[in-house]
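Complex shown without one protein chain; remaining protein chains in place.
For subunit A:
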Amino acid sequence: MTDASITVTQSVVEQFTERYLRSIGCSIERSDDHWVVSVPDDTDTEITHGRHTLVRGEGTPEDDSTKRLNPESAFFQRLLREAGERSPSGKLSIESESDIEIPGWIQNGAVEVQGAQFTPYYDRTAIVILFRVGIETVSEYQQELLRAVAVDARSEEHLPRLAESFLERTSIEANEVFAGNSQLAKEEARPLLDAARDLLLDGIQHRLDEIHQEASRAADSEVEEYRQMQQQRIQELQEEHSNLSSKIDDLSEKINTGDEDSRVQALRERKELKSEYEELDETLDELWERRDSGFPERQREIRERHSLDVKVTPLTLTEIEYERGEVDFELIDGNINQTVTLGYGSGIGVADTVRCSACEQELSEHNPIQTISNGLECRSCTE
């Protein structure tokens, strides 16, 4: 599943900021190292109305009217928050006139494409959702992923290629015209969103597994550390135990041999020591028992602390209208021509799997088409 985030460079920051500010009605006077931005009174924005100076890059420190404009600046971060929340749902059309995508098994092959013709048969609707996934555990840094998931609105079919097209068309350079508001009703969108969530979790499973394993290892080593510490404590207590025992023996000896005063004194001391001895005995028994059962409570505590907390948040929902139909690829190989007709969707590309006429193996960019003289034959068959 492709990463949907965009790297934040200074030029991207400036491009986005300018476009956004102008779109909400601000005017900008640009000069080399700073911009003067005027925010009219009736503009719907959290940015204070009036005139501001935006210093590009790492310039002078911020004061009330001067703000820094760079990837980490507070001003830019506030702008992103505002823009992100402004219109989280909408609609996008992917028209059929866009260039027809040639599949990898033709592009990498030895056969040329002389012409390609897409005939749309019907309009379809899909949704693309951008999900933020936060993964947190004590032993690893918190990780945040942004992923796009596309599903067909009617069949709930997963459309990964459409999600890719969506990301391409919403890059910073893109200036795609959106077709306005989504026509989907809330009740229609909810089950699609649920389906997209399941697909999302499938898509990031591998990443989750990795982090999960690492967290488990970290927990394991903490458990082991604790076990060793307790083992050490047991040894110390055992020593103390045996010291007490010999002290009690010495006192018993004294009781048997000493005069009355020292006997009374020794008896008193022995009583105290015996009670200490018993307490120690209990503590040791308890420790042994816990050790033999593998310190279950502590283990649970440690594993709970290391557990993975995955938080999935849907951030934007885009309804996409796309077309489905058939594409004719006119292939040419020396003197031979052949037209191949395949299922196709705008923004999706070729939807059918094509197999080698000789070996039945699926054609792919790694095993592309080599010749059309005897049907469609793959590279491995002709080598």
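Odds and ends about this structure:
By definition in this document, contacts are C-beta pairs under 8 Å (C-beta built on N, C-alpha and C of every residue); 3 or more make two chains touch, one makes a residue touch a chain; residues count from 1.
FYI, contacts and distances are computed from a predicted model.
Per UniProt, the protein behind the absent chain is "DEAD/DEAH box helicase family protein"; the candidates were "5-methyltetrahydropteroyltriglutamate--homocysteine methyltransferase", "DNA polymerase II large subunit", "Transcriptional regulator" or "DEAD/DEAH box helicase family protein". Contact with the undisplayed chain is limited, among A:Val36, A:Leu208 or A:Leu237, to A:Leu208.
Only one of the listed residues, A:Ala126, A:Ala163 or A:Ala219, touches the absent chain: A:Ala219. The chain that is not drawn here is touched, among residues A:Ile28, A:Ile47, A:Ala110 or A:Leu146, by A:Leu146. The missing chain lies against subunit A, touching residues 4-10, 12, 16, 19-20, 23, 58, 71-72, 77, 79-92, 130, 132, 137, 139, 141, 144-146, 170-172, 174-178, 180-182, 184-186, 189-190, 193, 197, 201, 208, 212-222, 224, 299, 303-304, 306-318.
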